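Here the complex is missing a single protein chain, while all its other protein chains stay put.
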Amino acid sequence: MSDVEKKIIQIPEITRVEGHAAVEIDIEDGNVKDVRLDVFEGTRFFERIVLGHKYDELAHITSRVCAICSTGHVLAAIFAVERIFSFTPTPIETKLRELMHLGMIIESHATHVCALALPDFLKTPDLASFAGQHKEKFLLWTHLRNLGAEIQTAVGGRPFHPVNLHVSGLSKIPSTASLEGVKADLKRSLDEAILLAELVLSFAPPVERLTEPYFLALIPHDDKYGYFGETIQSSEGWQRSCQEYKEYLDEQVVEYSHAKRSLVKGKPVMVGAMARLALFGKRLTREALNVYQETPLFKGDSNSIWNNAAQAIEIIQAIERAIEIVDEVEALKKEQSAEKKPLEIVAGSATGAVECPRGTLYHYYEIDENGVIRAADMITPSAQNTARIELDIKEVVSQSKEKEMLGPHLETLVRAYDPCNTCATHMVAINWK
Amino acid sequence: METNPRPCIAVEGLTGCAGELLVILENLDKLLPFVRVASFPFAQSQNDDGPVDIAFVEGSVSQPHDLEKLKRIRAKARWLVAVGNCAVWGCVQGGACAKCKVTEMLEAVYGQHSEIQALESKPLDAYVNVDVKLSGCPIDKTQFLSVTASLLKDHLPYITHKPVCLECKLKENPCVLIEKNLPCLGPVTAAGCGALCPSLGAACYGCWGPSQDPQMDAMATILSEKGYEALEIMNRLKTFGAPAHLFERMNV
Amino acid sequence: MVVFAPYGSTLKMSRTFLLPKSRFCEFFSYLKGLGKFFAPVRVSEQSFSFKEIENEGEIAWDALRTILPPKKFFYPQRETVLKYDGNEVKATVPEDNFQIIFGVHPCDLAGLGIMDTIFEAAPSDTHYTKRREQSLVIGLSCMPDKFCFCQSMGTSCPTKGYDLFLTDLRDAFFGQVDTARAEQVLAGCDHLFSPVSENDKDSYKEFWIERDKAFTNGFEPDNLRSTLDMEWDNPLWDELGKRCLSCGNCTPVCPTCYCFDLVDIANLNGQSGERQREWDSCQFVGFAQVAGDYNFRPTPVDRLKFWYRHKLHGFDDPYGFKTCVGCGRCTVSCPSGIDDIVDVVKRLQGNNEQSNK
Partner (left out) sequence: MNNPISNSRCPLTPSRGVIRSIIPMASDNTLFQITVEEDGLNNCMPGQFVQLWVPGVGESPISVCSGHVGATIELTVRKVGRVTSALFQMNEGDWVGLRGPYGNGFPVEQYKGKDLCLIAGGLGVAPIRSLWQYVLDHRENFGKITLIYGMRHSIDLLFRSEFKMLLRRRDMDVFIAAEELCGPALPPISVQLGRVTDMIKAASLSPCVEVAVCGPPVMYKYVINELKAKDIAESQIWLSLERHMKCGIGKCGHCFIGGAFACKAGPVFNLPQLRLLPEAVECA
């Protein structure tokens, strides 16, 4: 027997996150030896599931990786395939895809911020007390997520697992009436979004962060704030095309978890709302920028807990941008549209990347000349964040005096990353050559 | 005021996309006046493991941990309701397991001596007795609420197993299988979604799982006459978990 | 709201008039002022649908068969028949809504006639009759395409089901008024009509003779019933049944299919709810299943045969008529191509000539 005092802090199941995960921390002699974020969500092997299917089935299958960011998975897959086929959809369709994506951002962020993260700060451990004691906050959530769902339903056919998004565009362009309806609701909700952001900003983080994170995010198209792009920007200053993701992202399997994790040059990275704000916050829409400029985030505080606030700010941005898009789409509808180029199936491979609510999502496919998927790879934001979460936990625990009391705070911390374990556990290693 | 304690529900997830949890979470405001949420780890931190009247279970059984959890839930629930395609049919992961072995996939990912275990993805009724099966991917909110309303009265709910084509025709959609030769699986897929895809001019890809007594052989014949290849047809028909016995009559 | 003459009170003598096409626009606006105006509009390359329209430019004049027949205006796809709350049960009553159904061709008019017989038989269906009460049905002449076979079913001439029938004479419509209701409605726009001249009558007759000759699809109808009885075990049924998807598309599209399901929908409060009826199809496996899992028509072959017989042999009791009106909808709506009634009848009759479709 060694006389070293050994302790293990266990959080057997982190509640209020998507999917199933646990944390285990080994402490020896007051020092943190090891931190394990164990994702025990069952594995679903999506990279295998899609093999042998036709390119047009990808959208339906990949959306099932994760309900909350299904639109993101669908778009990443579509972008990859369209790149292989060198296909460009019509401008209207491109805009509507962005609108759809913003709907997802609103719905996902609202649900995460209000229903999953806020109860920690409001101290409401169950839903009945949240709904009962904080009716107006509960309503804030229902309104905002309804808005996100409404957008996705108008464009994609239902709140998630969209049925209207396909390789080659949309099967039906939403009617003017439905888009105008969406716009009216967007306008109505802007104030609520601002209110939510202010609310989230009013809660001081219960723990502190020590080392500066390493941020990654896609450089958005145009010079707007956005979620679609081709090139990755890092907070260290380098830029790389997402086609080369395998060269900068290093995926690893760990024994104790079903989720893989990625490092960049051996370092944990952080992706998601905070990363996007840190790198492109200056491009935010008006109201969103106003709020952002008043936050500790803007001043450089990179405490991970502020990710909740970053998401709230992105809701404001999404609402403002969505209103613009509706107008742009309606304007485009009036223009004489050129005949759509037919899809041409060719063999090839490519990566599609989008900024999902939780960060950059990569989908890579190889397609043969019949349009059949021959190889696939997906790198999810949660996989990229996992190493950083473990590092965060390690730092927080090391620094703390009363380590045993930390449990709830650690959960709050993990939750702030909004880890999506259903996403993180889809993986199958493919042997590249 | 209240004489009877409100019925207790549990909402639990096994391996899935969390879609049903999300649908239920998003409709919780409607349920809260009538139920007590004893357990819903996706949405609340304080969860108790006591007996419940209704347990809604999402996801398929894909690892030993899921199975243990399912058995625990079965033991505590009066009504065990499988929600979503994963729980009812096995969804895309079930469809894939029909094609390749889990052990091989596991090895490919985590190496040979990994402690990580996986089971072939299967729907709940492969392991326990399921009282009600509400499919959908994700479940339809109206169906969910009416099923819950029945269960709260201890009534067996009505869940249609007629094909998507019925809803499609009731909506008076032009048939995409006929007019566009799209591989629409509406004829063999259970209704419930309101024929979402064909209403948008797209083919139904079967996300609700099979209808009652689906004519898979006739479906395959018709698709092959439209130029789809046998392998592709089978892939499409099996993607969303249609079990093997439905294909027995087939000579493809 | 105007009170209209009860529906169904046919005039002792039908009246005719001429509506110049140049005045159709005014005619339309006048009718539109009375209620909702429904007419066939194009919904896809091949399909039409009766939809409410705002201006007459939306009318698809070339529409032959809409996806769903006009039965949906009187017997909607899904409707609430009653609501209950606690101890109280209330039958729902269709809203007061005057509707004008424009552009109904002879086959569909015959179909409406059959629906009338079924839903008005005692005890009459109050939902159906109330809607029928509130409608004005305007028939419109047509030229058959390769799927039409109303001639074989004896429904090619408009005889019942309409208030007003318009025959398209190129520059004008030749109108025939059949009911007191139409008479009453038209009184308000009489100034748009001109009297029928001898010339017009000639063109009118010419049109119908021409139309009679235009049919390319059909079969010898005289021995239809006996053929079906005799060929009840013909191997053709198995051949068709093997291809049947049991998707049920043939029934909602049929102007005379009336089957429905009744479903209760309870509310969460445990106190209230409603009962809905929804179109059902005899092609679904559960349709004729009874307790003990005994199914009278377990296979697609059984169900397909049943359907064919009901359409072509019809009601023996109590009505004694066939229930196919030859509109060709099932033929074009069957993904499997097995509802080509004409082709099937011909084959049963031993006529194996190639179909022209």
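As written, the chains take the letters A, B and C, and residue 1 is the first residue of each chain.
Just so we're on the same page, a residue touches a chain if its C-beta (ideal position, glycine included) is under 8 Å from a C-beta of that chain, and two chains touch if they have at least 3 such contacts.
Quantities reported herein were computed from a predicted structural model and do not represent experimental measurements.
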Which displayed chains the unshown chain touches: B, C
Omitted-chain contact residue, chosen from C:F119, C:F149 or C:F174: C:F119
Identified contact with the non-displayed chain, of C:A266, C:L304, C:C327 or C:V342: C:A266
Contact partner of the left-out chain, one of C:M143, C:C189 or C:A288: C:A288
Chain not shown, touching residues in chain C: 81-82, 84, 87-91, 93, 118-119, 121, 123-127, 232, 257-264, 266, 270, 273, 275, 277, 280, 282, 287-292, 294, 296-297, 302, 306, 309-310, 313-318
Chain B residues that touch the omitted chain in the full complex: 149-150, 153-158
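Assume only the chains that are shown with their structure count from here on.
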Chain contact graph, described as a line, ring, star, complete graph or other shape: line
Chain closest to the assembly centre - both centres taken as Cα means: B
Centroid-based (C-alpha) most distant chain relative to chain C: A
Distance between chain centroids, defined by C-alpha means - chain A, chain C (Å): 52
Centre-to-centre distance between chain B and chain A (centres being mean Cα positions), rounded to whole Å: 25
Centroid distance [mean C-alpha coordinates] between chain C and chain B, Å: 38
Chain B, residues touching no fewer than two other chains: none
Complex contact set, residues of chain A against chain B: 13, 15-20, 40-46, 48-49, 52-54, 57, 60-61, 64-68, 70, 111, 115-116, 119, 125-128, 130-131, 138, 142, 145-146, 149, 157-161, 163-164, 166, 171-172, 253, 255-258, 260, 411, 422, 425, 427-431
For the chain B and chain C complex, residues of the former touching the latter: 30-31, 33-34, 145-146, 148-150, 152-153, 155, 158, 161-163, 165-166, 169-175, 177-179, 184, 186-188, 212-215, 217-219, 221-222
Contact set on chain C toward chain B in their complex: 43-47, 49, 67-68, 72, 77-78, 242-249, 252-253, 263-270, 273, 278-281, 284-286, 300, 332-333, 335-336
